[in-house]
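One structure is given below, encoded as structure tokens.
For this depiction, one protein chain was excluded, whereas all remaining protein chains were kept in their positions.
Chain lettering (A and B) follows the sequence in which the chains are written, and residue indices restart at 1 in each chain.
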Amino acid sequence: MILKGIAPLIVAGPDQLSWLSGEKYRPALEASQAGAVMVPADFEFDRDERPVLLRTERPELAMALAARLFLEPPVHPGRVMEGAVVDSSALVAEGATVYPLAVVEAGAEIGEGAVIHSLAYVGPGVKIGPRTVIQPQAAVLSGVEIGADCLIQAGTVIGADGFRFVQDQEGAHVKIPQMGTVKVEDKVELGANAAVDRAFFGPTLIGRGSKIDNLVQVAHNVRMGPDCALAAQVGISGSTSLGRGCILAGQVGLADHIKLGDRVMIGAQAGVAKSIPSGEMWLGTPAGPARKAARVFASWERLPDLLKRVRALEKKMAELEAGPEEAKEE
Amino acid sequence: MILKGIAPLIVAGPDQLSWLSGEKYRPALEASQAGAVMVPADFEFDRDERPVLLRTERPELAMALAARLFLEPPVHPGRVMEGAVVDSSALVAEGATVYPLAVVEAGAEIGEGAVIHSLAYVGPGVKIGPRTVIQPQAAVLSGVEIGADCLIQAGTVIGADGFRFVQDQEGAHVKIPQMGTVKVEDKVELGANAAVDRAFFGPTLIGRGSKIDNLVQVAHNVRMGPDCALAAQVGISGSTSLGRGCILAGQVGLADHIKLGDRVMIGAQAGVAKSIPSGEMWLGTPAGPARKAARVFASWERLPDLLKRVRALEKKMAELEAGPEEAKEE
Partner (left out) sequence: MILKGIAPLIVAGPDQLSWLSGEKYRPALEASQAGAVMVPADFEFDRDERPVLLRTERPELAMALAARLFLEPPVHPGRVMEGAVVDSSALVAEGATVYPLAVVEAGAEIGEGAVIHSLAYVGPGVKIGPRTVIQPQAAVLSGVEIGADCLIQAGTVIGADGFRFVQDQEGAHVKIPQMGTVKVEDKVELGANAAVDRAFFGPTLIGRGSKIDNLVQVAHNVRMGPDCALAAQVGISGSTSLGRGCILAGQVGLADHIKLGDRVMIGAQAGVAKSIPSGEMWLGTPAGPARKAARVFASWERLPDLLKRVRALEKKMAELEAGPEEAKEE
């Protein structure tokens, strides 16, 4: 059997590899035409023919790794193409590609095998690491440093000015110059139309291996440890820090100047105003520890009923206080 | 009388058409200089001269249709213009316009009368349907299909990678390759700086006639039925589906893998974690049916008072339990 691709159980054919994410997909497995299926190591299944079962500790991880074997890697010409606008003082390493209508400004450095797509903008003095890909219409502004093996998706802006102003006597907002930069470490991925602000001083830091989804806001002087994952539309305010492996669900907001420890998890739409110790999961707005917050959520829907019950108690109490005779007369 | 334009009641002149949205605008109508006004069929008005009243079931709908008559349709040259970067293997239909500095990659197909504005990006193998308009700085990435008569506004990205990772033993996020695409059906409109992710497998689907506002996030494998309307900054998580005619107010978030029926309505900023049957309106975070949620909202502001009332009840109860004498002694 030669496997030529990878596909979910219900669409995979005899020449394709598939995987079983969990017990609840057993019926899909039974009906599947897949040639081979990666299953958990202890999975019990009594058919001994097709599909061939490949046992592995973590089928979904195996699938993520196996899928790459079947994907044809995109081929890039490995040179500055006609129609690209590259300043003569920029350094483009061997094997890097700059597509037509991409802009690379003075003093920028593009690493080996990096790809700057059409209509992407690489500002003055920017450093782009080896094999990093900058998609169309992404903007990497003046002085920003991006590590190796990163993916900056379309429309994302790295290095916008931090949002810091001081009001003068007349109430006008006087801008505090943003003199810092952004440092994006290796293996980071940013989704589409996200925004990462430069620091007031020093760097805003996106730690190694962190993954950031579409439309996320990362403010000035934020520092996030390695391997964080931020879902879409998350917003992180200025000078807040996240430890290693924090996971934020969609539309979460973090206040400024707070500190999240390692492996902190935050539920969708939560609004976090306080620092959080390592390993905790928080929910809600204002956010609190998950177990407590979940109990609060659960009590909300009983609140209208609770109001009635308290009113009933007050009535009875008034009757009791009025004395046994009157109460009985009613 | 020749009408030359359309304008709201308070600014319309004698050669302009206007409309009455509701009874509360009667004073504006009385003061209006408009030449003609579209009013509800049963509207009573005792002036018999100007403005001429045009009776119609739905004046606002009539206005939307009439306004088009007065707008000069934009004229496009109907050809690939100098300075556009179009791959030689791309097919540009007759009457389509590709403006200077627009990019159309290999194998892309641009339909009749379609318009690709300057600085827009059309990726490899993309299909753009007839009369569809792609505004400046929108990016339609590799393999995405867009139907006829769509409008993709400036800065919007269609076909970014879905945000799916599996953590390995060391906590690193391993990317699950996103092998699918996005299919945008006919008459869809997307606002500015929105993001639609490609599916893990198969297509993310934006159904016919759906309208999506600015800065909206549509994750991988979402499917939305025809005629949905999503207001600004809405976020829809992976693999969630919306039926026909769903309406989501601003900043709503939908969890992953849930299912909204037909004509579901969701109030602003709601966070929806469960599937919702057809025809229901939900509010709040976590969201619930509107009537119930509105009662919960209304009880919140009475909560501090409720705490006091319960404390008072407990005190009285303690006095009662202590027996009549002691209670009276206090």
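The rule is short, and it goes like this: a contact is a pair of C-beta atoms (placed from the backbone, for glycine too) under 8 Å apart; a residue touches a chain by one contact, two chains touch by 3 or more.
Quick caveat: nothing in here was measured; it's all calculated off a predicted structure.
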**OP:** Have a look at A:E109, A:E145, A:D197 or A:D227 and name the one touching the chain we're not showing.
**Re:** A:D197
Subject >> Among B:D161, B:D227 or B:D256, residue touching the chain not depicted >> reply: B:D227
**OP:** Have a look at A:A34, A:V157 or A:C228 and name the one touching the chain we're not showing.
**Re:** A:V157
Original post:
Where does chain B touch the missing chain, residue by residue?
Top reply: 6-8, 11, 58, 60-61, 63-65, 67-68, 71, 83, 100-101, 118-119, 135-137, 151, 153-155, 187, 189, 191-193, 209, 211, 213-215, 227, 229, 231-233, 244-245, 250-251, 263, 268-269, 285, 297, 300-301, 303-304, 306-307, 310, 313-314, 317, 320-321
Subject >> Contact footprint on chain A, counting only the chain that is left out >> reply: 85, 101, 103, 105, 119, 121, 123, 137, 139, 141, 155-157, 160-161, 163, 165-168, 171-177, 179, 193-195, 197, 201-202, 215, 217, 219, 233, 235, 237, 251, 253, 255, 269, 271, 273, 285-286, 288, 292, 295-296, 298-300, 302-303, 306, 309-310, 313, 316-317, 320
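In this section, only the chains that are shown with their structure count from here on.
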**OP:** Indicate the whole-number Å distance between the mean C-alpha point of chain A and the mean C-alpha point of chain B.
**Re:** 23
